[in-house]
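Take this structure first; my questions come after.
Complex shown without one protein chain; remaining protein chains in place.
Let's turn to subunit A:
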């Protein structure tokens, strides 16, 4: 059962990254769209994510619930030492979620209020994945110091450091990239397709650049990033596959294969996550003094894991088909009132 629970945790994290990420990305793209085209981007992204966006964010809840029920130690260490970035991420989630809904459901579409919602939406779309990345970067890189004495060492510098911030930026770039690819398939006309292709190109380059930044920061922080990725065959293969899928992705874009490219993009990002995840598995958190919190040992009692696994299995029987049907029904365009 433990394996099943861990699989669900990985699935939830992955899907949150892909679906929630694309959805953050839509806001990031809007942030970097010229004033003239913003309204077009906005309506395309609303049509694309409107029906599914509540569901996309449920993956985060599922991941959190699995953590606090199944791996309470991991959850409480993260919540204690990464309190501040988690708080920042939550602020992003709350601002973004409400602004997205409010701008659509405000019966009076006043210029000033709409501008305000839009601002909140785009900036929080940037901040939320930034902090998600920071949290992930800090958890995996021995930054958490359970023995630290001062406030700053215990609660601030464990996440406010070059490495974690670089991971955060990389995450933002990936989200934007995912969204650009996703929106290509939703665009109304050739003009928009061209715009999103261009965005995808730029973001691809930015992601490369941020990836480089992560490596650099890792070097200066004594984190052996290269070993994480090239040190074992699985991670290495994943990175190679990610690179191949990136090439296929661009071939696909040039051949105007609007939908298959999503699969390549999702695959590519999954491979990146797999490569980092595999190196660390089963450790979820690595602590400064060399301690680890491991999914395989630091879990709740067998009874809890069994019921949790059961609940997840039964739940997924309902959720997965329904979710599939939701995505299927609202593929392409949405009419709504």
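Going forward, a contact is a pair of C-beta atoms (placed from the backbone, for glycine too) under 8 Å apart; a residue touches a chain by one contact, two chains touch by 3 or more; residues count from 1.
Criterion: contacts and distances are computed from a predicted model.
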Missing subunit (named according to UniProt) among the choices "Outer membrane lipoprotein carrier protein LolA", "Cytochrome ubiquinol oxidase subunit I", "Peptide ABC transporter permease" or "Tryptophan synthase beta chain": "Cytochrome ubiquinol oxidase subunit I"
Identified contact with the non-displayed chain, of A:26, A:69, A:144 or A:242: A:69
Residue among A:52, A:122 or A:276 touching the omitted chain: A:52
Chain not shown: contacting residue from A:10, A:31 or A:91: A:91
In subunit A, positions touching the absent partner: 50-52, 54-55, 57-58, 60-62, 64-66, 68-70, 72-73, 75-80, 83, 86-87, 90-91, 93-94, 97-98, 100-102, 104-108, 151, 154-155, 300-301, 303-304, 307-308, 311-312, 314-315, 318-319, 322-323, 326, 329-330, 334-337
